[in-house]
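Not every chain of the complex is shown here; the ones you see sit where they belong.
Read from first to last, the chains carry the letters A and B; within each, the first residue is number 1.
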């Protein structure tokens, strides 16, 4: 692909939320790991749906319903294209969390005390608690991959760990939401596949920044959230290799997912339909469709290059401040800086930064086990996205210095 | 295009108002023989349709042609089925793969009835016919 221009001014301009002032300062939004801002085209798509296309999908004979259904199913095709998989392998959920729960529930009748589930200590709570529940329900053993002191995985050690423990399921994040570290997935998946383990990848943080080719990645399941990839809230994606997907037990039941319903029993449709009951988040799906279109116009290689440059710049500036400790792996990162200043509480610095219009997050970032492992109560997290500018970094760093001065 | 198809769809083609178009489609449906009840098995039912659509796509080895049979409990779908039958019935696999039902339905102003979201079974029928023909060729 020819090197395309990445016009950051134009891009930033596409995101209306970024144009506002917070506490009389221009907003510097560094909380994209929590949720990304939305381009105007996504907002417009939602608006258009409710203004002129609103109807329930499937089974409607009238034009509005037909049209909404077509757009809704086209969004599934686009999602499948984005990840290089088949449309029938895409299930809409309400978020990454629900997608993981769906898989956990779907394995319940198959797992027992002879099964082992491997997670890592890097995981978001969404990829920990559902497996604790499955373990309690079935007796399956739940163990965690060893994590280095810097929050990274020793891949050789982890691969051995997998081969030794022969899990039925390996479930691991593509990138840490707390530190931004990117997991080197290929060798881990290879190790798991050698012993025929199922593999689930939590792509909540990776799906937009890294645009994985899931066919190539060779995982069985992959989950992500629309709201973390420029799309609307209330929507997630579950990819499942068709055979693995269709083999899962049904999760929620009701309308749409059924074939025949009698008073005493029912029959279900094949995947993905059998996992999609009730009226879906239609506006969410159509907005997500627009988000994928938008990402497509930018090209993922350009996004990655720009984000890497920006991250390198931010790291350089941040390390130059005396007393700062950065916990993120700086060489392989989706653009998230997790740090502390001396032994100051992140709450104070986050509150003060907000005074300067800077949105960062403070706390355990839904990764308590990781924080415990690192011996921390929490960190300040500044997470970048391709709509952030070098000027954002400058304002952030200068404001941080002023906040530090305020603490004395 | 077969002569049957041209003859069958002539009146639809000519219809100016949409009402007239539907009237012709329904008339067409009436010309289609009713499937004997014994053939209306659950296996022959196209899944996921609001209306009931039964379909059989067979291959006549002797003649090297496709045999397509179908019925529906609705007038409009049955009329659309009649169009599909006129389009493909009695053709060789090679002929079948060269006929694009989407194009023909588009010309007739009926393309919306072939959209994926219409759960009327017509699209499923076309897909099955094309798959069968492809299969026979290779």
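Convention: contacts are C-beta pairs under 8 Å (C-beta built on N, C-alpha and C of every residue); 3 or more make two chains touch, one makes a residue touch a chain.
Treat the numbers as computed from the prediction; the structure is a model and nothing was measured.
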Written as a formula using the shown labels, the complete complex reads A x2, B x2
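Heads up, the rule we're going with is that only the chains that are shown with their structure count from here on.
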Between the Cα centroids of chain A and chain B the separation in whole angstrom comes to 45
So, in the complex, the side of chain B touching chain A is made of residues 47-48, 50, 112, 115-119
In the complex, the residues of chain A that touch chain B are 57-59, 61, 66, 69-70, 72-73, 259, 269
